[in-house]
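Have a look at the structure that comes next, please.
Note that one protein chain is taken out, while the other chains of the complex remain in position.
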Amino acid sequence: MSELIGKGAAELGELIASGETSAEEVAAAHLDRIHAVDAEVHAFLHVDREGVLAQARGIDERRAAGEELGPLAGVPVAHKDVFTTKDMPTTAGSKILEGWRPPYDATVTARLRAAGMVILGKTNMDEFAMGSSTENSAFGPSRNPWDLTRIPGGSSGGSSAAVAAYEAPLGTGTDTGGSIRQPAAVTGLVGMKPTYGGASRYGMIAFASSLDTPGPFARNVLDAALMQAAFSGHDPMDSTSIDAPVPPVVEAARRADVNGLRVGVVKEFAGEGYQPGVLNRFNETVELLESLGAKVVEVSCPHFTYAMPAYYLIAPSECSSNLARFDAMRFGLRVGDDGTRSAEEIMALTRAEGFGPEVKRRIMLGTYALSSGYYDAYYGKSQQVRTLIMRDFEAAFEQVDVLISPTTPTTAFPIGERADDPMAMYLADLCTIPANLSGNPAISVPCGLADEDGLPVGVQIMAPVLADDRVYRVGAALEKALEDRWGGPLLAKAPKLEAGE
Amino acid sequence: MSVETPMKYEPMRYAEALARFEPVLGIETHIELGTVSKMFCGCRTVFGAEPNTQVCPVCLGLPGSLPVTNRAAIEGIIKIGLALNCDIVEWCRFARKNYFYPDMPKNYQISQYDEPLCVDGHLDVEVDGETYRIEIERVHMEEDTGKSLHVGGETGRIHGADYSLVDYNRAGIPLVEIVTKPITATGEKAPLVARAYAAELRDLVRSLGVSDVRMEQGSMRCDVNVSLMPRGADQWGTRTETKNVNSLRSVERSVRSEIERQAGVLAAGGRITQETRHFQEATGTTTSGRSKEEAQDYRYFPEPDLIPMAPPREWVEELRATLPELPAARRRRVQGEWGLTDLELRDVVNAGALDLIEDTIKAGADAGAARKWWMNELSRRATEQSVELADLPITPGQVARVQAMVDAKELNDKLARKVFEGVLAGEGGPDEVVAARGLKVVSDTGALEAIIDQVIADNADAADKVRSGKVAAVGALVGAVMKASRGQADAASARELLLKKLDQA
Partner (left out) sequence: MSAITRAEVAHLARLSRLALGEDELDHLAAQLDQIISAVARVQEVAAEDIPPTSHALPLTNVYRADENRPSLTPEQALAAAPAAEQQRFRVPRILDEEA
């Protein structure tokens, strides 16, 4: 494998900028890597080699013409298939959208292009971002590069698998209940859910509008910050986008210190259901933070344990409405149109065939929660719980600067283990959901391998709304101290994927 | 269980229906705002554009697209709310109304549910000299749907069609819905009150300049709810909703026919089904919409893609300050200024001549003359050509110019009518028509005297009668002068001169 693919995004950007390599060489190296390993990893749903090389040549030409380009110009990115792309199909992992070519670019897509990044292809995901394993993809699961029999997390599991397998230095994801942080944790990556509204949702196929947040995957904290900075900022096409400067995330990632910072350990996220190896690494991380000069206290967020039930009412409710547009009338799959059936019948047949079981389950659950007679008891109550969780965050941030917890209770589980047990699958998001309900920024950074299975464990760092820089600062400090201890990045311990012969 | 066959009921005569039942009405009116862009995206809103040329990812509901609220639409609805004496709420949200329908791209409509922007207003309407106060429950903002063309079957109607073709140009056009509280105690006047309300609302919204409110183009549509209760009862009956009534006349007729139909059903011991009905222009009656297998459950919830609205009070007051004089106040003012009777005022309003007359006065004509030209000569010509008065190819300024020439005695009324004829025929403005047609009162006294002398000589008998004191006989001589001058003499001057020459001045 080319040594270019081992390098991080910031480093690649510098090498391209200095002329030591070109965007085209970097793109070709990653395309070769995809070609070599993706049959096993199955991170990508779509890769157009010629198109990618053309994008890269375009960047090289712009640079040759003397254009001033950003720090990520020429750096490849694996783009989650939930973002619309004019030049590539966009499926959101669903059969109902198979082959759809959107007539427009998502804002995130457009900003990646504007930053000069090269979009390698579209990555696999749980259908409409519903799931924690990519097993709900209509196009088959992606695999965890640490152990190909295990899940790479989800829903953004294609991107996490791609970055962990060195198919790309950066990946995009979306996080509705943990869909960036949980896959990052189980593949040994950095994954960040920015403040809700910090980056545009325009062109991001909606799962649950009030929760969905785009964010980056990277193999180190600085790379994640660079990409977040590249695609964030106010977008007039998204009413929920915040009209304020992007927090100084890159500076914070470079600063990397926690001296004097008050760190709160969320009391509720430990105990039964947590894998011992996960808790061991987490507890060591807490001690490490203390040794780095942070003041660690335990904080109670009593309503966080109600976050999951509230989430499984709010997210399905919004999704039941968001997914109504997939109706076989204007785009996408149409089933059974024999000239005799009514539009109503065609809609029902198409949706039954085009959606997978988890999507149907959530549509049904959401329809139930919103229907007359049940609204107050379910949707209404869950919105009140949302208020309580926000109040827990507010109270906690009066005492501490950041909150920390394990990212997910277990390491990567085997493919198939929870596939037909929705409740077990939902547990993967136990610790990540509160930050979605409240809109707070939260990052997952690798903190070691579990003793039982040798698989990666992530620690989650949460900060107040718009204090995204603070989680980068803590994440980078931890990363530095841990890598000193490990003698290199955690991912270096991953088994080598051999070029598929 | 046996299947019930629908009974056929005969409608009851209107007078009898009213003798036995008291109608209760409710009217929901949808008005498309005349913004240049749609409610939630930047697409154009031009009526009658080629199909699917005014669509984008947002109004097509493509995956990933998001709405952003049009400020001008919110200003428009606030103006309507203020003009209807509503309170503008301090905080409210959009809601999604979820139901599947092919002309609705997202399969939910962005609307408002339990948090409308404007609440608790009223609008006074007049019927036969009596004032009815229509209470307004709410005014809320939503988006319009696309339009379907039904192909196959017999008549292009939805039933029996083989398939449909959808144009989404209209999808996402801002729509304001105005909902009345139940309208009671109108008795036999119910159809007229409904019509008067729709007309008053139309004029009100038009005066605000926020919509063209053209019912024939669908930019204003009424859903009319009617129920009956037996006289003396204290509980309202089951209501029906007649959808998308699209002219003032149809509003009146649909209420009347629905009263007659429901009375017939109830009197024969039948029950009214709560249902949607459709007004048929051809028969003047309503027909049942397809009855639903299941009750609708719209699953409203707050629209997460849009931010709550909290119109600042200063903004509301700024908008209030921009409100023009509203139709009712204006009618009261012009009635006083122009010295009209109630009946004359009503004629002017019904003819759609209020603006035209007022603008003519502004251009210099006096009120009486302005009203005379528009209500007589020009109304007659509009009727002949089957066009609205306002659509005649003549401006208030031109009418005022003609009157100025009459006032200056350059034209008489007869010549003025010829000038109007020329202007309407496209021969140019009044001055051009006067010049081209040579229409000029003979104001040269010498020329007029010569004609008069000739007329006196030719009509010696009549002249003698006048000389002998029978002044009324001068009329025949004036007529002869006018004839001899081919209408170009000023009749008043001719009369004056004749009397002088015949020693009667």
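Brief remarks follow.
Each chain carries a letter (A and B) given by its place in the written order, and its residues are counted from 1.
Everything that follows uses one rule, which is that a contact is a pair of C-beta atoms (placed from the backbone, for glycine too) under 8 Å apart; a residue touches a chain by one contact, two chains touch by 3 or more.
It should be emphasised that the depicted structure is a prediction, and the values quoted were computed from it without experimental measurement.
The hidden chain makes contact, of the residues A:143, A:303 or A:418, with A:303.
Of the candidate positions A:75, A:225, A:242 or A:445, contact with the hidden chain is made by A:242.
Although one chain is not drawn, the whole complex shows that of B:28, B:126 or B:297 it is B:297 that touches it. Interface note: of A:278, A:363 or A:447, the residue touching the hidden chain in the full complex is A:363. Counting the whole complex, the residues of subunit A in touch with the unshown chain are 100-101, 103, 196-197, 210-211, 236, 239-240, 242, 303, 306, 309-310, 312-313, 320, 324, 327-334, 337, 339, 341-349, 351-352, 355, 360-361, 363-365, 367-368, 371, 377-378, 380-388, 390, 422-423, 437-439, 465. Listed by residue number, the positions of subunit B touching the unshown chain are 35-37, 41-44, 50-57, 60, 68-74, 91, 93, 99-102, 148-152, 158, 161-168, 243, 276, 278, 289-290, 292, 294, 296-297, 299, 301-302, 304, 306-312.
Here, only the chains that are shown with their structure count from here on.
If you average the Cα atoms of subunit A and of subunit B, the two centres end up 56 Å apart. The part of subunit A that touches subunit B in the complex is made up of residues 83-84, 90, 92, 97, 100, 102-104, 106, 201-206, 208-210, 236-240, 317-318, 320-321, 324-327, 329-331, 339, 343-344, 347, 367, 370-372, 375, 379. Interface of subunit B with subunit A (complex): residues 57, 60-69, 96, 98, 100, 102, 105-108, 162-164, 166, 297, 299-301, 304-307.
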